[in-house]
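Report on the following structure.
Excluded from the complex is one protein chain; the other protein chains are retained at their positions.
Entry: chain A
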């Protein structure tokens, strides 16, 4: 683990109750990985499960935290990123409260300050959701 849950807000602009990432497990230019424990009081939980919106936000925040971590590694200030577009969204399963999800993001392409990434979230080895996102990073 490279960023524990208690320090994650140093790398993302989000604040409670909208933090949808737990710890950052790893982040390299080629691959980001995070973990997230879904609590009952999460604002994006409905009917005892994290919604699709929560899973998508988790992928976006995994990107944000990873970009922030990598920026800081290069002695720069973390930049703010925005979701520009989402495509190829496929939802397989919604995770229940008190479960931990693992999210893997792979940057596919970069054009200037726009990144195309592929994100997937998993629980106990089963895929929950997959998508592609365009993330626009402030310059």
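Simple rule for what comes next: a residue touches a chain if its C-beta (ideal position, glycine included) is under 8 Å from a C-beta of that chain, and two chains touch if they have at least 3 such contacts; residues count from 1.
Criterion: contacts and distances are computed from a predicted model.
Looking at the choices "Molybdate-binding protein", "Monovalent cation/H+ antiporter subunit D family protein", "2-oxoacid:ferredoxin oxidoreductase subunit beta" or "Acyl carrier protein", the name in the UniProt record of the chain not drawn here is "Acyl carrier protein". Checked against the hidden chain, the listed residues A:49, A:79 or A:134 yield one contact partner: A:134.
Considering the whole complex, the residue from A:2, A:70 or A:116 that touches the absent chain is A:116. Contact residues of chain A toward the unshown chain are 84-85, 108-109, 111-112, 114, 116, 134, 136.
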